[in-house]
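Note that one protein chain is taken out, while the other chains of the complex remain in position.
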Amino acid sequence: MDIGALLIQAASLMLTGMIGVFVFLSILILAVTNLSKLAKPDTGAPTVPTTRRQPSGGVPNAHIAAISAAITQYRTKQ
Amino acid sequence: MDIGALLIQAASLMLTGMIGVFVFLSILILAVTNLSKLAKPDTGAPTVPTTRRQPSGGVPNAHIAAISAAITQYRTKQ
Amino acid sequence: MDIGALLIQAASLMLTGMIGVFVFLSILILAVTNLSKLAKPDTGAPTVPTTRRQPSGGVPNAHIAAISAAITQYRTKQ
Amino acid sequence: MDGLLNLWQATGIANFTLPALIMMAVGCGLLYLAIAKGFEPLLLVPIGFGAILTNIPVAGLADPGGLLYYVYYIGIDSGVFPLLIFMGVGAMTDFSALIANPRMLFLGAAAQFGIFATLFGAIALNYVPGFEFTLKDASAIAIIGGADGPTAIFLASKLAPELLGAIAVAAYSYMALVPIIQPPIMRLLTTPEERSIAMPQLRVVSKKEKILFPLMVLSLTILFLPSATPLVGMFCLGNLMRECGVVDRLSNTAQNELINITTIFLGLAVGSKLAAEHFLTVETLGILLLGALAFSIGTASGVYMAKLMNRLSSNPINPLVGAAGVSAVPMAARVVNKVGLESNPHNFLLMHAMGPNVAGVLGSAVAAGILLALVG
Amino acid sequence: MDGLLNLWQATGIANFTLPALIMMAVGCGLLYLAIAKGFEPLLLVPIGFGAILTNIPVAGLADPGGLLYYVYYIGIDSGVFPLLIFMGVGAMTDFSALIANPRMLFLGAAAQFGIFATLFGAIALNYVPGFEFTLKDASAIAIIGGADGPTAIFLASKLAPELLGAIAVAAYSYMALVPIIQPPIMRLLTTPEERSIAMPQLRVVSKKEKILFPLMVLSLTILFLPSATPLVGMFCLGNLMRECGVVDRLSNTAQNELINITTIFLGLAVGSKLAAEHFLTVETLGILLLGALAFSIGTASGVYMAKLMNRLSSNPINPLVGAAGVSAVPMAARVVNKVGLESNPHNFLLMHAMGPNVAGVLGSAVAAGILLALVG
Partner (left out) sequence: MDGLLNLWQATGIANFTLPALIMMAVGCGLLYLAIAKGFEPLLLVPIGFGAILTNIPVAGLADPGGLLYYVYYIGIDSGVFPLLIFMGVGAMTDFSALIANPRMLFLGAAAQFGIFATLFGAIALNYVPGFEFTLKDASAIAIIGGADGPTAIFLASKLAPELLGAIAVAAYSYMALVPIIQPPIMRLLTTPEERSIAMPQLRVVSKKEKILFPLMVLSLTILFLPSATPLVGMFCLGNLMRECGVVDRLSNTAQNELINITTIFLGLAVGSKLAAEHFLTVETLGILLLGALAFSIGTASGVYMAKLMNRLSSNPINPLVGAAGVSAVPMAARVVNKVGLESNPHNFLLMHAMGPNVAGVLGSAVAAGILLALVG
């Protein structure tokens, strides 16, 4: 393929690419703006139950915690 | 294979399996009970030489320890 | 191959090997001795810029540092 | 504008199928349960995310050459990841409570009835049109009753890989639901007096016993059930590294970095089995149903066995601790403790429940070995 | 003395070639830049060392059966390593600044003009005899303008693996040179008054927004650009693990041990692509030239876009923050802060520059997805 044709393809790719990037990120801007609206009302105290909530069902993590709690309890009894 | 035959196989598997589990864990109970007897006499002070014994021959671990000891000694000399 | 011939090969290997090891490590001795001469003059204060220099361009490390700095700054503003 | 057209034809919008959308919603649902409800988040976050990634059109992340494909074939098809997780869990487990009171192993044995009864139930489900579970399928489904993630994934990868996604999701979901599933059954099968029974304090266990225990478990497994040795062996290696006291570097790595890295990849790999064409089937509904059955039967068998032992034994046994025999470590033991406190606010059962709880891990590994030996 | 002769014939001295020597010098140069100058040492130390190892005669470390060969084929040819790095970077990234001011995404979009203009430039370079870049080559080279190491390596491994070494070296070198490349361009295109503009303080971002953000980014990528989902998906998984707060074990591992291990191997594997026969070509000179062009154009486009937005918007925007849109996180943001302080010593722009900075990461991942969809 001659360079001229390639250049035309490259120019088309440049145009398509920049349009694609701008369209995509513009939609993301819209989405994020709405995201703040969506998430805003419940930023108060009661509705953030997930924050730093220790994985109560997480086996390994909780595993350690429970076992070590049990051991502590067990040892201090003696 | 018709479902009836499969069900008979499944029932047989259920029986075999539960017997297997109980036999295995019963033997383990016996073994653990004897284990305590076996290990009990030497729970005293002198016969627990393995407890928290630092890996005296453990290359990487001991490696660090020795090298850092040597360096400390070396630096404090100056 | 009979053992005698193998033994001669082994002896030759022993000789070659020990010569090789000694030649190699002797050259290394020369090199390290010159290394000290080479590196000595600039052991002073100004010419040791690399010592513990935090990776100013290291993405992940610096990444964390900058982001956490920014967050700290940001939070304390409020 | 040929380029923009090509770009449009490569979008997800132009390539979506309804089943893929449903599976992405399932993935989001798992993320919601994990993050907002705290359901087994360490596994359900990567599984849910993996489910979303797998069902993305065009991208082919779970097709040959994709990331999730590699992760699945290297880690699960080979059986390596569940075994590494099991080694790490072994390095995290303290068997003191069980060594001090080995009879608790009976509870861990009884709770496995949940597995074998469900196996029967899965075959019986074949009478319903649409279900055609083989004995291998039924065995892989039944192991959900073992309440042990890596065991379930390992067995399913050997016996019924096409059901692995549903089985793993069911296993982890029900493990997370233990605080909801178990208490009603426990209350139904016991009287308030039984639930108030205090148990004698456990004796101290020596270092030497703790070191010999994993070796003894491994020896018996070698003697009687070699097919369980991959699972039991790696579990015992982890536990031996923990207890022997001379390889703390290795033990710490096994129970932290190594298990964390493996967990991320295991979760993604399980998620790669949640492709719409394999998951959105009537079998999945059956598996979810049978899984709930398995947990309930296992809980009930454990409680009945504890009641029986309490009657036969001179030492009092609180029947609640039987429920911990399903494993689901340490959730089931905590649930026992909580339900016990309701009846007797001074009766802390946690340590007593740890015995049957870890016994349940061994019990389901043994059950998996039996199924591998007879069906695999 | 046959043995000594054999030994001599196996020495490097007897087998050196000039190109290999030059490449080892290049490797040493990279080590010097990394260690003495602090240029991206986490990558350039293993890359430089890998370049030396690769070019050792006789040893064949990058030939089939050698360590570097395995590392390259397992980690980069499969695309796994860049994706793991991206997951780790996602787990390290705080999107607060971007969520608080989402318009900054325009700056991250504008800076990608560096990529697409360079693509055109790479094809134009074919008029110079000796250059014969295909569209795939040109796309892989152009991504250097994304100023993002893992994205560049991932795309190059898919589109032009034989250029991967030069592309990765150029990308990391120019990322390290950001404090030298960017300031003159930034000063040239802005007035002192513009550089003194103070920006309004950013609002607080809630935990919930931070959790939903990666899921939203992933959703849009699935809808509009599935070919970008390997990169964006792993990045969002890392970020979700960071923000969700229930899998801190996994998040910490992803941003520490796992990314460190992967970085060592990724660096060595990239180094294995610095074999003399692939690197010492006229194409490499072209790639280095085009890379510098890409960074400069990206910086300029970002600044121009920020100037435009400042004029159109009611909220003042300091045009300097546009330069951070090329990503090169967090160097570019720091450079913005430094240049801003020169004009107004009370104007701290770091936090404001973090928005376009992380937007640039998304922007170049999107650009990579578009190139994969249209050229790959």
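Letters are used for the chains, namely A, B, C, D and E, taken in the order the chains are written, and counting of residues starts over at 1 for each.
Definition applied: a contact is a pair of C-beta atoms (placed from the backbone, for glycine too) under 8 Å apart; a residue touches a chain by one contact, two chains touch by 3 or more.
All values derive from a computational prediction rather than experimental measurement.
*Asks:* Please identify which of the visible chains the hidden chain touches across the whole complex.
*Replies:* Taking every chain of the complex into account, the missing one touches B, C, D, E.
*Asks:* Which is it among D:Leu68, D:Leu237 or D:Val303 that touches the chain not included here?
*Replies:* Of these options, the touching residue for the absent chain is D:Leu237.
*Asks:* Return the single residue from E:Leu53, E:Met87, E:Ala138 or E:Ile181 that touches the missing chain.
*Replies:* In the complete complex, the chain left out is touched by residue E:Leu53.
*Asks:* Just the residue numbers, please: which parts of chain C touch the chain that's not shown?
*Replies:* For chain C, the residues touching the absent chain are 3, 6-7, 9-11, 13-14, 16-18, 20-29, 31-33, 35-36, 38-40, 42-43, 47-48, 50-55, 58, 60-61.
*Asks:* Since one chain isn't shown, list which residues of chain B touch it in the complete complex.
*Replies:* Here the touching residues of chain B are 12-13, 15-16, 19-20, 49-50, 53-67, 69-71, 73-74, 77-78.
*Asks:* Since one chain has been left out of the picture, which residues of chain E touch it in the full complex?
*Replies:* 3, 6-7, 10-13, 15, 24, 28, 31, 34-35, 38, 41-42, 45-46, 49, 52-53, 56-59, 61, 65-67, 70, 256-257, 260-261, 263-264
One rule holds in what follows: only the chains that are shown with their structure count from here on.
*Asks:* What are the chains that chain D and chain E both touch?
*Replies:* Correct list: A.
*Asks:* Can you list every chain in contact with both chain A and chain C?
*Replies:* E
*Asks:* Based on mean C-alpha positions, which chain is nearest the centroid of every protein C-alpha shown?
*Replies:* Of all chains shown, the one whose C-alpha centre lies nearest the global C-alpha mean is A.
*Asks:* Please pick, from A-E, C-E or A-D, the pair whose interface repeats that of B-D, with more than half of the contact pairs identical by residue number.
*Replies:* Answer for the repeat of B-D: A-E.
*Asks:* Could you see whether C-E or A-E has the larger number of C-beta contact pairs?
*Replies:* A-E
*Asks:* Mind checking the rotation angle between the two copies, chain B and chain C? C-alpha superposition, nearest 5 degrees is fine.
*Replies:* Angle of the fitting rotation, chain B to chain C: 120 degrees.
*Asks:* Taking each chain's centre as the mean of its CA atoms, how far is chain A from chain B in angstrom?
*Replies:* A distance of 40 Å separates the two centres.
*Asks:* Determine the centre-to-centre distance between chain B and chain E, using the mean Cα coordinates as centres, and give it in whole Å.
*Replies:* Averaging C-alpha atoms per chain gives centres 47 Å apart.
*Asks:* Among the residues of chain A, which are close enough to touch at least two other chains?
*Replies:* Residue numbers touching two or more other chains: 13, 16, 20, 50, 53-55, 58, 60-61.
*Asks:* Indicate the residues of chain D shared as contacts by at least two other chains.
*Replies:* 3, 7, 35, 38, 41-42, 263 - these are the residues of chain D that touch more than one other chain.
*Asks:* I'd like to see which chains touch which, written out pair by pair.
*Replies:* So, checking each combination of chains, I get A-D, A-E, B-D, C-E, D-E as the touching pairs.
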